[in-house]
Structures are given as structure tokens and as C-alpha cells.
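Only one protein chain is missing from this complex, and each of the others stays in its spot.
First chain written, first letter: the chains are A and B, and each begins at residue 1.
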């Protein structure tokens, strides 16, 4: 049994293996897919709502022929309200399901409780903390769109302070070689200092760039992010961040083979006209999430459906 | 690919074809049904809650062997809250599902966004606007209960101002010949003038009748509606409308082969004692919704499961 709580729960080899499995799964026909998790049951407990991520996991289970037990509003509706500890919830839901996909507001509580779970726990985004399957689909998208991960020049843009997808992605990039990261962000939304120090210690090459055009010209991949207005505290932060919008006029700056990624949802930090450019990869990125989550769930449940 | 956003998205021939398919499906056994959408995934995104309509669609998918991705509270839980445009939601959910059934409060936004959807969008009721599958099940019920649609004398009763099911049904009745519509309603809850003009232009014969008894005597079908208290603005409107309640003593006025329809939910505009009369067709009408939605989904997804 193997929980997926953090990007640290993967090795470079495991990431590459999951990418390979995702590629395999997307070549299979619907009937071929539909038998692979037959008989398995996966619970989705969402203490913070996220229809997108939940449906992505549930689609992965459904397409592989498994069954879903869904709690769309777990925070309101579960025994948490009656004072139950999360580890008790895991023990009980673990009687019904073979794995639990959870989005929880308290990462530490989730990690601690996972220690008591009889079934694998998959972190589907924890408060301002980790979102390891998003990082998986992000590197999968880099690999799929650009043919490799090692050696890429990656520009990370927008809200680097509160954006948990950025944090998880940067951590996962430390598994790869010769990554050259350019950080483009307003002063108030820089990476947390401790994370930056940790990443540098792991050898990730990162440099801040104030000139957005220069960053766009130089990069193989631009990872644009939404300002987390629900987490950002001051209006100043929002206004500063809104300077970094990708507009149609920026497309000519991009290299012909570059790619724009975005974890979505997008508000206005990428102009919708950009969508039509083939270098806009964010909707394909969302689809990649389906396949990498299929690969992950299959890996976690392979003993169950053997 | 074919969206179902409005009653205008159907032709008379398509309506009759779907009725024929619904009749075919209801003659099949459970095992015969359960293979027809095997491997297909349908998302139900409800931005306005409606357990009845949602469960009807989800039952249709389940009975045909497909899989459902459900968002019971999409308005609260989706990225809409983070500022995402509906077209982005369609593009992302369209990566996971083969069709999207949506109840949305803003019909215009829904129609506009559907233009960007990679998969068919089915309107399951849009604010005060269209509810095309309700119109389908209504005419299916007329056909099934009365043996024909052309030539029927249909009484529409109650809240003709806000009742979207009435609007969609009247539009769909324009596809049929020699329909004779009697409108029974309080002064304040008449059909919107522009809709009435449009219907007359399309040749629908409609006349107002203030004498409820006369209308009941003359009609083949009485389509009773609930006062939309959540949309009606003044207490006067509610009180006026409450004059039009079908009571057991009205049953003797009805023709022996007449039928009472109601889109449900019913509050008190049909007395519960009326339910026992065989001419009360509203619960059979609800069941017809299941079969016509099965027929519709099968039609939309036939390429997917081919």
C-alpha cells in the first residue's frame, strides 16, 4: 500500500513509469479500458469543493470500469461536523472503498490521519499545500508536448506565493536534470522563502525575470497561473499580478515550438484569443490529467483487482 | 455532434423519431438496455438544483449502461466561483465526459459557451428560459396517452408567465397540425406578449378562456402548472393563480378519454384525490421522461459507443 500525499512520494523513475503507463492507457479502446478496475471502489471525499479535480478522478475510475463513492461536500456533510477525527473517517470509508481520493483543507491533519488508513489515500489538493497529481499531469504535459523534461527552460508566471500547483510542480522538477526556471511575478507574490531555499538546495536553477517579454522569448514552456484571489490578501497583490497577462500580441515572442500551460481554471490571465494558437496546451493538459490519474489509480489498486 | 439547447433544435420529424426510439427502449429488458451506452460517460452539471431532472437523466444513463459524473451543486463548487467562464468548464469537462447535461441560470451564457464545447451540451432547464427535454417528454406523453398529437385540444392552465415548461411545450406544439390551445390563467400570469406573438406567427391557434369548467369540458389534455412562487413577484399573482386548482369535483367535467398532465413538482394545484383517476397522467409523464431522455442520449452518443 502506498499513499500519494506529496510530490515527495514519487521518485523520478516512478514519475516516468506513470507517464509511460498513461501513454499506454490512452492508446486503449473504451472496452479495453473498462475492465481494468472492474470490481474496485474509489471514494472521493472533497472537504474543499473542486468539481474539476473531482470529476477528473471520477472519470478516471469510471473509464477503467471501477465504481465511485462521491462526497461532493464532505466538510458539511460528514461526521467531521460531529467532531470525528479524520483518521476515523479513513478507517470507516476504508471499509467501503479500496482507495480514498481526498481534498482537505488541513494538510497536516490529512498526512497524520493517512497513517491509520487501511487503504491508499490520494491527496487531491490540500489547502495552500501540496497537489501532487497536478504536478504529475504538469510534467506529463511537458513530456508529451515537448518530447522531454530534462533540459527544459520553464517560465513560471503569476502568483508564486499562494499557487500550490506551482509549488508542487517546482518540487517535482527537481527530479529532472538541467531544468532552467525563470520566475516572473509581482514583488508581493514571490515564492515562499523556505520553499525557494529548499529548491535551490536540491539544485534547481531558478532566476527571477522582471521583463515578461524576455522570459517568453527564452522559454520552452510558460506555466501561467491564476491569482488565487481567495487566498491573496491585499488588493495591491491582485493589481500587481494582473500585469502578467498573456495576450495575442505576445504570441509572436514565443518560440515556434514553445508551449503555454495553465493548471486552470483561467480567469483573464490568458486572453481567450490565445486559445486558438496551437502552442496553447492548457486544455490538452487537462485531458492529460485524466490519463495520468488513471495510471496512478491503476498502480495503487493493482493488488485489489488482480 | 448536436447540442440540445432549445426546442428549436428539433424538427417535427426528430421529435417523432425520438418518440419512436423511446417506445422501442421501453420494450427492452434490463440486460438489453444495459449494454447500449456501455463505455460512455455523461456529466451532469447543475448550477441550479433540481434533483428530479438530474436523477431522471442519471437514471437514463445508468439504465443504458453508461457512467455518470455528477455535480449536484455546480454553482457553489465549480470553478465558476473562481471566475472561470462556462466555455472553459465545457472544454475541461468535455475532456472527461462524452456529453454534458447542464442546468444553468443564465441561458444566454450557456448557449454562447456551448459553441466552444467539444461534446454535446444538453440544456436541462435554463433559468426562466428553455427546458427542451421537458417539452419532449410532454409531447411524448400526449402521443402515448392520447394516441396522437396533431389535432389535439390542449388546455394550458396556471402560471403561463413564468412557467418555462409551458413556454417550451407551446413552442414544440407549433410543429404539429391543428392544435387547439386554450389558455386558462389569472390576468397577471398571462403568456409573455413576445412569446404569444411568436407562437401566433407560427400558426398556433390559442384562445383565452376565463371559465375553467368550460376549458376542462372541451379539452383532450389539461396541462396544469405550478405557480412558480420562487419567480412570481407579488402575493396578488399567487392568490389569483390559486383559483385554478383541479379538484375531485372537476373530474365529472372531463371527457372520458381526457388526460391531466403536470410537469411536477405539484404543490396543491391538483388535489391529491385526483391522482387515483386514470385520467391523471402526471406520474406516467414523469416516467416517460426517463425513456425520452434515454432515446435522446442514445442519439447524441451513438458515434461514441459505435
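To be clear about the criterion, contacts are C-beta pairs under 8 Å (C-beta built on N, C-alpha and C of every residue); 3 or more make two chains touch, one makes a residue touch a chain.
Bear in mind that the values here come from a model prediction, so they are computed numbers and not experimental data.
Asks: Which residue from A:58, A:72, A:130 or A:298 sits in contact with the chain not drawn here?
Replies: A:72
Asks: Looking at the full complex, which residue from A:24, A:38, A:148 or A:177 touches the chain that isn't shown here?
Replies: Of the candidates A:24, A:38, A:148 or A:177, A:38 is in touch with the missing chain.
Asks: Just one of B:55, B:128, B:214 or B:304 touches the chain that is missing; which is it?
Replies: Checking the options B:55, B:128, B:214 or B:304, the one contacting the hidden chain is B:55.
Asks: If the hidden chain were put back, which residues of chain B would touch it?
Replies: Looking at chain B, the ones touching the missing chain are residues 30-31, 33-34, 46, 49-52, 55-56, 58-59, 62-63, 70, 72-73, 226, 229-230, 264-268, 272, 283, 286-287, 289-290.
Asks: When the complex is taken as a whole, what residues of chain A touch the one chain not shown?
Replies: Spelled out for chain A, the touching residues are 38-39, 41, 43, 45, 67, 69-74, 76-79, 81-85, 88-89, 91-93, 95-97, 305.
We adopt the following convention: only the chains that are shown with their structure count from here on.
Asks: Chain A and chain B are the same sequence; what rotation (0 to 180°, nearest 5) superposes their CA atoms?
Replies: 120
Asks: For chain A and chain B, let me know how many angstrom lie between their CA-based centres, rounded off.
Replies: That gives a centre separation of 39 Å.
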